[in-house]
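One structure is given here, and the rest of the page talks about it.
Missing here: one protein chain of the complex. Every other protein chain is in place.
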Amino acid sequence: MLFVELIAQGLIQGSIYALIALGLTLVYGLLRILHVAHAAFFTLGGYIGVMVANQTGSLAAAIVAAMIIAGIGGILVFRLCYQPILHQPPFVPLIASIGLYIAAEELFRIIFGPSGLSYKYAFLQDQVVLFGFLRFKLAEIAVMLGSAVIIGVLSLLQTRTRIGVACQATVSDPQMAESFGISLQKVGDINFFVGSALAAFAGVMVSVLNNMVEPTMGSVPSYKALAIIVLGGLGSVRGTLAAALVLGVVESFGTIYLGHYLDRNAIAFAFLILVLMWRPQGLFART
Amino acid sequence: MNHKKLAVAVTAALAMQFGVPAWAEVKIGINVPLTGFAAADGKSALDGAKLAVADANAKGGINGEKIELVIYDDQASPKEAAPAATKLIEKDKVVAGVSGSYSASTRAAAPLFQAAKVPYVVAYSIHPDVTLAGNYVFRTATMGEVQGRAGAKLSSTLGKKNVVLITLKNDFGQALAAGYKEAAPKFGVKIINEYEYGIRDRQFGALISKVKSDNPELIYASGYYFTAGPLVNQLRAAGITVPVIGQEGYDSEKFIEIAGAASEGTLVTTSLDRDSDSPVTQAFLKEFRAATNAGADMVAASTFTATSIAIEGLKKTGGKGGEALRKAIETGTFSTPIGKLTFNDLHEVNKDVQVQIVKGKAFHRHSVISDPVLLAPPTKAK
Amino acid sequence: MEYEISLATTMAISVLFALSLNLITGFCGQISLGHAAFLGVGAYTAGMLAKAGVPFLLTLPLAMLVAGALGVIVGFASLRVRADFLAITTMGVGFLFVGIVRQQDALGGEMGISAIPDSGMSKLVFMLFAVAMAAAAALLSAYVRRCWMGRVFSAIAEDEDTVRVMGIDVPRFKLTAFALGTALAGLAGALYAQHLKFIAPDSFGFIESITVLSMVVVGGIGSVIGVTVSAAVLSVLPSWFQVIGTYKLLVYGGLLFLMMRFSPGGMAALVKRIFHPDRWGAK
Partner (left out) sequence: MLRLEGLSCGYGLFRAVSELDLNVPRGTITGLIGPNGAGKSSTLMCIAGHVDLQAGQVMFDEHDIGGLPATERVRRGIAIAPEGRRLFKDLSVEDNLRVGGMIHKADLFKADLEYVLSLFPRLGERLGSLAATLSGGEQQMLSIGRALMARPKLIMIDELSLGLMPKMVDLCYDALLRLKQDGMTILLVEQNTDRVLSVADQVCVLESGRTVWSGTAADARKDPELAAAYLGLR
């Protein structure tokens, strides 16, 4: 019973990781840059979510607003911050991204105050009992179902629509994609929009789960998502999903049974290092 | 008015006579984390300190001289705190220092104040090493171990035997757990399991599943409001209804806001009693709300207290720092929002522990633990 | 004066630390996001030894030895994984170090170690000593870059596979870079522990690793002078920024971003561009 509960909790955590890491993987696949500042959109999503929900009383409106605003923000970051330095060696965008993230975190603190915000209304706080013994918050179910649906729809769009196929082609070989009339800029826009919107969705859901947004809420996801996309084989969407869920479950058990030896972050990274030493291309990468 | 002006003029004339810089303000230095992960507490602390200074200045300052608060951000990091302390002492020549920061930064700063013989009043950092730096360092907070012992006593008062500890993995949480574990056997309290979590953790699902299977009668969980809020909320959502005891880290309106309805009934061992009939406490609570439009929390109250103690001491010495001020604080008794305080020979504070309970979305008095033996802070001998 | 001396000591330690990373990342092209772990290893080694009564000057080589040995182990990772993967692996090493130290009661756990015994030097002498160490590291860096080893380093940084094809023992050089760089970081850590007299796990976390990488990159990756200047300036910037107060980190992060966005070669490139505008653009 405990075993099942731990798995379930791991999957909840894993689906949050997946939502954040997917955006990162889309960006990495396309541009080969580690977009650390991605986590800022997770935080931004949380803040917009709380503010819109407190104004309108509607969580749906909050989610939509957060996703759209974060998506547009993502496009701006792509065009203004990354596009001009894409031809530089990889550490340049990496450090730029880190700088951007630190600045963003500080902006959140200065604008919204250091102690964070909470929801005025209780959204999805009711309890649900499944199979007689698995007890969840409605928000936890919503996170799992929401991410499953969103990711499912996305992968359908990616394989079934021309734009989706164009994006995949661009990730596979950007130059050739251009040679068939696909504009890198447009694909970049789409990837950043989608990725940032996903992160924002995760941000809203996490803020509902914790009933709190704070300026630093993105810092753990930011580096954990990096670990996940590496495990997933950098740029592989399916690998990222699997890695996120696996990491969620490993952490779930780890906090209980290894908590006295290593903290949660260290567990995640110990796992990461072991895997990389064993399979340097990542856990789920095709070789 | 005229009296005051005259007094000022006379003081000034006298000061010129003796070649003392005439309009020198009395400077008190404070290090607080205004940026970085502890920024929220830093803001509260600074608000508390500013209020104490404003209060004192409104009442005429020290011998008519205005008090100036010199503020440095230490990001709660020892690396930033050390230069900040040196600068306060060297450049700003403060007569007294106040720590409105966490243990790591305070521990880095304390030896510097000690070496310069500038009294340093520490508000809410709870690490034992702080006062070991020397006899110029004072602490107004109840040490972690002491609070932990109070928690164990409270558990037995509630008639609970089987307890699960959920410990925040930093110096604050570990000190609390150590105190709790030390005192638990004395009160017949059994610790059936202990879990640890990191200060960045907000999701406790896995941990809570395990706690549920332990089936405890009470949960003693250390944390700050930003970890405790989600923790208590998630405990309740998982259907765990046993009492939760927290500590002064919970002591913020933000805790109630974040945990929502789940916060009801949470017990907190702290130093601020909202229902106290002490006029000092009530005045502080009122003024703080007026000044910041927010309710005071433990951090604000403690930093207000620490700053006030420095000011009270300075009033006694007539603005002189150094050894005179040290002695004044050492021997004084202070009426503060967190009760009447005196310091022991290690400059730890002697005071009762307040137990507050969340009722109707606010902290209210539950009980007071006053057990001088149990709550005795460490002394020099120890 | 004491404040200035303290600042100068901080500067010197930061320069030493940044130069140590420059050896690995700047010269040899191996990006590390966990370099603070080695600062920590040095600091903890020196701190524990000093508490056990070992004289200060003896703690330094021992701290270098321990940090360097661990550095070689991590260096083996660089043989297995590359570029972005290596960056993430080293980041993991950083988290692992902090995670492990946190749980070791012998190392003070979460509480860290305080009251580290004094070196016996006066503050001024200690500052001069730290400056001398930083200067020595700078000279060593300049020497390494000129000698054969440095050329192999930069060849590896440029194009590792070609170097391998040329029959050069790439692993040996990479491990040497890691050993040198991490040993110097250990030295910086030992000085750090002595300077602050207090160390705790959080002082050697991800933020610190990022900070030092920023120093290297802002200075101009691989440029000894650039890195020295930028480490000196950036290390005391937070203290100067007290004026800006609450906007400090915003300025710091913004600066990092703007530097990369508009002058990815760091200050070194910026200076070159200003003084030799004609040379700019030639690769």
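Which chain is which? They are A, B and C, in the order written, and residues in each are numbered from 1.
Here, a contact is a pair of C-beta atoms (placed from the backbone, for glycine too) under 8 Å apart; a residue touches a chain by one contact, two chains touch by 3 or more.
Computed from a predicted structure; not experimentally measured.
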Problem set entry | Which of A:Ile7, A:Cys81 or A:Ile182 contacts the chain that the document leaves out | A:Ile182
Problem set entry | Sole contact to the chain not displayed, among A:Val64, A:Val128, A:Ile141 or A:Val165 | A:Val165
Exercise. Which parts of chain A are in contact with the chain that was left out?
Worked result: 159, 162, 165-166, 168-169, 171-173, 175-183
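The criterion applied here is as follows: only the chains that are shown with their structure count from here on.
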Exercise. Centre-to-centre on C-alpha atoms, which chain is most distant from chain A?
Worked result: B
Seminar exercise, completed: Chain-centre distance (mean CA atoms) for chain A and chain B, in whole Å, is 37
Seminar exercise, completed: Rounded to the nearest Å, the gap separating the Cα centres of chain A and chain C is 31
Exercise. Using the touch rule from the top of the page, what residues of chain C touch 2 or more other chains?
Worked result: 102, 246, 249
For this session: Please list all residues of chain B that touch 2 or more other chains.
Result: 35, 169
Problem set entry | chain B residues within the chain C interface of the complex | 34-36, 71-73, 75, 77-80, 82-84, 86-87, 89-91, 103-104, 107-108, 111, 127, 129, 132, 169-171, 173-174
Problem set entry | Complex contacts: residues of chain C adjacent to chain B | 1-3, 6-7, 10, 102, 109-112, 114-115, 195-200, 202-203, 236, 238-239, 242, 245-246, 248-249
Exercise. In their shared complex, at which residues does chain B touch chain A?
Worked result: 35, 37, 39-40, 42-44, 169, 195-198, 200-203, 205-210, 212-213, 226, 229-230, 233-234, 237-239, 252, 254, 257-261
